[in-house]
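Pasting a structure here, questions to come.
Here the complex is missing a single protein chain, while all its other protein chains stay put.
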Amino acid sequence: MKEYQFELEMKVRDYECDLQCIVNNANYQHYMEHARHEFLEKAGANFGQLHQQGIDAVVAKVEIEYKTSLISGDRFVVKLNIAREGVKLVFFEDIYRLPDLKLCARGKVESVCLDRGRLTRGELFDEIFSKWLKK
Amino acid sequence: MKEYQFELEMKVRDYECDLQCIVNNANYQHYMEHARHEFLEKAGANFGQLHQQGIDAVVAKVEIEYKTSLISGDRFVVKLNIAREGVKLVFFEDIYRLPDLKLCARGKVESVCLDRGRLTRGELFDEIFSKWLKK
Amino acid sequence: MKEYQFELEMKVRDYECDLQCIVNNANYQHYMEHARHEFLEKAGANFGQLHQQGIDAVVAKVEIEYKTSLISGDRFVVKLNIAREGVKLVFFEDIYRLPDLKLCARGKVESVCLDRGRLTRGELFDEIFSKWLKK
Partner (left out) sequence: MKEYQFELEMKVRDYECDLQCIVNNANYQHYMEHARHEFLEKAGANFGQLHQQGIDAVVAKVEIEYKTSLISGDRFVVKLNIAREGVKLVFFEDIYRLPDLKLCARGKVESVCLDRGRLTRGELFDEIFSKWLKK
């Protein structure tokens, strides 16, 4: 298991499963979003409050590879690392089933930071995540 | 079939079905919300724009009886009537499967109107829905 | 605070909030469903596995009063009690914000038990929840 900067345990909720009896694909994106926002809280900021201040982190691109389907009753963990790539803050987010740590999904989420709707160079990301961004 | 003041046709989307292969209960509430907001647009207002102006219609109570389950591939129609009850605007919303018009769900949704977070007497409802509210 | 038979702590996920910056009404129904299914697991059964065996608990009626809106960053607890009323198993589910225990929503969810699509008298409920159903 490679090392990650943050992780969040969750459990499948049955309404997240679709008629194939597996978690619907879009919900993995929800899981990854929630993990990012919890990481943000750990770093001392809140997504909703940032929005009130006119600061919006928005997703520019998402890539998800689906490996193993989560089903009713499964627990899982979202593990993530971050990196700056130009103006973007990139989240590498992997979802593992618990307790066997089988890889379920591998995601790459690229976000940019808007200030009152205008694209920034992402300096705020550096500030908030200074402990985790490599120099 | 009784008469209704507004109706909106929709179709089940597969991600709205859960592992029982039927539309998840909470989604009927979504369908009813969407019908209310479309009715609002027909009356000349937009829910998002009202929020920007500090006006928020919020749900105070919801009651839904589930009669017949919608499944993958089903089309349906949400039909509604409104009534003022004190400060509340009450929506009676029934969902029928198409084309056989079988009753799927019967809902009663009570909403109140907030102006910058403070409860109003609902005068704005009277104004917006004057054509439909009985004198 | 009255006594409850089961409780489940959760946290608002930002995607559950709508453009009014509060948790969308339908999501309270999701929270209540998840609490019921976790209670079911505590009682030794799993909703998905029951479905595989042809046994489906389905919601016949739901009533929710909305008292205080949950917002981004809020933690909350769903607390519930159950009672048999004829063929129905009724869940009384209240949602309180944490840590101040402010009441956010009060729900009553009536469910029936289907065996291969046919309504049962709900004997299976008695069996599964025998520890919690009053004699």
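As written, the chains take the letters A, B and C, and residue 1 is the first residue of each chain.
One rule holds in what follows: a residue touches a chain if its C-beta (ideal position, glycine included) is under 8 Å from a C-beta of that chain, and two chains touch if they have at least 3 such contacts.
It should be emphasised that the depicted structure is a prediction, and the values quoted were computed from it without experimental measurement.
Q: Mind listing the subunit A residues that contact the chain we can't see here?
A: 19-20, 22, 24-27, 29-30, 33, 47-48, 51, 56, 58-66, 69
Q: Extract the touching residues of subunit C with respect to the undisplayed chain.
A: Touch with the absent chain occurs at residues 14-15, 17-19, 21, 24, 26, 72.
Q: Take the complete complex as the reference. Which residues in subunit B touch the chain that isn't displayed?
A: 13-15, 17, 21, 30, 33-34, 37, 41, 46-49, 51, 71-73
Everything that follows uses one rule, which is that only the chains that are shown with their structure count from here on.
Q: Per-chain Cα mean versus the mean over all protein Cα atoms: which chain has them closest together?
A: Nearest to the common C-alpha centre lies chain C.
Q: Which integer distance in Å separates the CA centroid of subunit B from that of subunit C?
A: Subunit B and subunit C have C-alpha centres separated by 23 Å.
Q: What residues in subunit B touch two or more of the other chains?
A: Correct list: 19, 24, 26.
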